[in-house]
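Dumping the structure here so I can ask a few things about it.
Only one protein chain is missing from this complex, and each of the others stays in its spot.
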Amino acid sequence: MALRAAFRNTCTLSGLLCQLSSSRSHGRVCASAVLATQQRSNSTSSKISVDFDQSTGVAVMHMKSPPVNSLSLDFLTEFCINLEKLEMDKSCRGLIITSSLPKVFSAGLDIMEMYGKTPESCGEFWKAVQEMWLKLYSSNMVTIAAINGSSPAGGCLMALTCDYRVMVDNPRYSIGLNETQLGIVAPFWFKDTMANTVGHRNTEMALALGLLYNPTEALKIGLVDQLVPEDKLMATAEQTMAKWLAIPAHARQITKSMMRKPTIDKLTSKREADVQNFVSFITKDAIQNSLRTYLEMLKKRKA
Amino acid sequence: MALRAAFRNTCTLSGLLCQLSSSRSHGRVCASAVLATQQRSNSTSSKISVDFDQSTGVAVMHMKSPPVNSLSLDFLTEFCINLEKLEMDKSCRGLIITSSLPKVFSAGLDIMEMYGKTPESCGEFWKAVQEMWLKLYSSNMVTIAAINGSSPAGGCLMALTCDYRVMVDNPRYSIGLNETQLGIVAPFWFKDTMANTVGHRNTEMALALGLLYNPTEALKIGLVDQLVPEDKLMATAEQTMAKWLAIPAHARQITKSMMRKPTIDKLTSKREADVQNFVSFITKDAIQNSLRTYLEMLKKRKA
Partner (left out) sequence: MALRAAFRNTCTLSGLLCQLSSSRSHGRVCASAVLATQQRSNSTSSKISVDFDQSTGVAVMHMKSPPVNSLSLDFLTEFCINLEKLEMDKSCRGLIITSSLPKVFSAGLDIMEMYGKTPESCGEFWKAVQEMWLKLYSSNMVTIAAINGSSPAGGCLMALTCDYRVMVDNPRYSIGLNETQLGIVAPFWFKDTMANTVGHRNTEMALALGLLYNPTEALKIGLVDQLVPEDKLMATAEQTMAKWLAIPAHARQITKSMMRKPTIDKLTSKREADVQNFVSFITKDAIQNSLRTYLEMLKKRKA
């Protein structure tokens, strides 16, 4: 429990280790508050803040759960509540997802939700991961990931689930589904989402080796759509959004559904089995031992 | 009805607007007539002429329905009759499809078949579109699109349905499934045909945004196979045809069927539902209003 307390919010599936200072993220939140006018509404919860501009119909979701935007149960719950609110607001047509933390977009699933937990807790967590994916992959809004830092494992999944990915061209950032490197396995719908984006063979190699790609490599295989300097990220995301929003919404939404429905239906029809599969895998002694070893390594590195 | 009369044959789904002079297309038709010898047979209907060279076993189908080779019910019916004739003629082994009109291959489905029509007429029209695709995608002949002009929407589908695509390298020509730009939706079998050619992700982006590609971009994603200068188009198509015809026909045909049958079976098994789906979509007030707005815009531009 001491271990869990110490690493709460910092132990993700991705192995990402960041030396973080919270100053920068605070600076950004302030900036967005200053920009808020009567045309903008700011909804802020503890881990995510949403800045919605009614004049453009575009919301920006800032992930701000230090140190690395781990996808914990709490985070995922907030994420889905915010997403659902925007989805039901007819005036909101586009969503840009980005990070308020330095160097990291999201480091992926929170290991602490899987280590030393009851099967019930693990199952509840996994349903929340499924829910995030189902809601985002089938969103009627135009969704753009503005990737301003590393984005391994679940962070990569979140980006892949959007309609478009712009990434900051910083060779120190990386993105990929690197689960096998930690001895665990990306489930079939992570795999399907990646294969829909970069094809079967790239996915086979990427998952087998748990590859993390730098921005140039990610662009080359189509894992992201565009690279920009850090200071051009949000402007580029907004320009791209305007282009997508210029398309008649109804036609675009039907087209999106046509492209993604088979992949979504596959998880929907196997959702409970997928939860059982995850729970029985993650609660295995061997896997729990791997996770402990990994957590101890993280602890040592941090010390 | 006045509107319909005025725009008959000029209002296509693609939004293509061409300033057309018919002189050039007439010039071409004459040229092909001059070339006809006892070895060649010329079958000419009002919208399509077929030039079959028995010495090579290759037919060239010239689309010549001014101003932009709109795929009207009449056009599609003639197309299918010609295709079926060639298919049944054992001496005909290859088919090159090209346009006799300047600047345009085919501008796609004729909007006038969908605007202000009865559900029955719309359904009849849609069956003809299906029939064109089914016959061409499953043809035992080697089929090559010699794309000598813009080829949006249904024109792009026709090209994608061939075995090989050579396009004139003129940056003013474009090709793509741009239906969403007009507020309508490419059906699943348009999508499948494109995905079989350029993969899932390129198709997702292309359909969502209704992208039209210039020849260089089209080559880059594999939407066309080869670019050539305008004066080398037919020679290149013929050389490519010779290469394909050198392969034992039976083995090539079984292989083609193996690659395409799942996609064809999908439409065949859902054909009636696909017609109903189209009819109920296109006869919606909102869609009819979109089409009217679009037609009025075309009328103004032309005036």
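Labels A and B are assigned to the chains in the order they are written; within every chain, residues are numbered from 1.
One rule holds in what follows: contacts are C-beta pairs under 8 Å (C-beta built on N, C-alpha and C of every residue); 3 or more make two chains touch, one makes a residue touch a chain.
What you are looking at is a predicted structure, and each value in this text was computed from that prediction instead of being measured.
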Sole residue of B:D163, B:E204 or B:D274 that reaches the chain not shown, by the stated touch rule: B:D163
Absent-chain contact - pick from A:Q54, A:T180 or A:Q226: A:T180
The missing chain sits against chain A at residues 179-186, 188, 191, 199-201, 203-205, 207-210, 286, 290
To test your reading of the contact rule: which positions on chain B touch the chain that is missing from view? 163-164, 195-199, 222, 225, 243-244, 247-248, 250-252, 254-256, 258-259
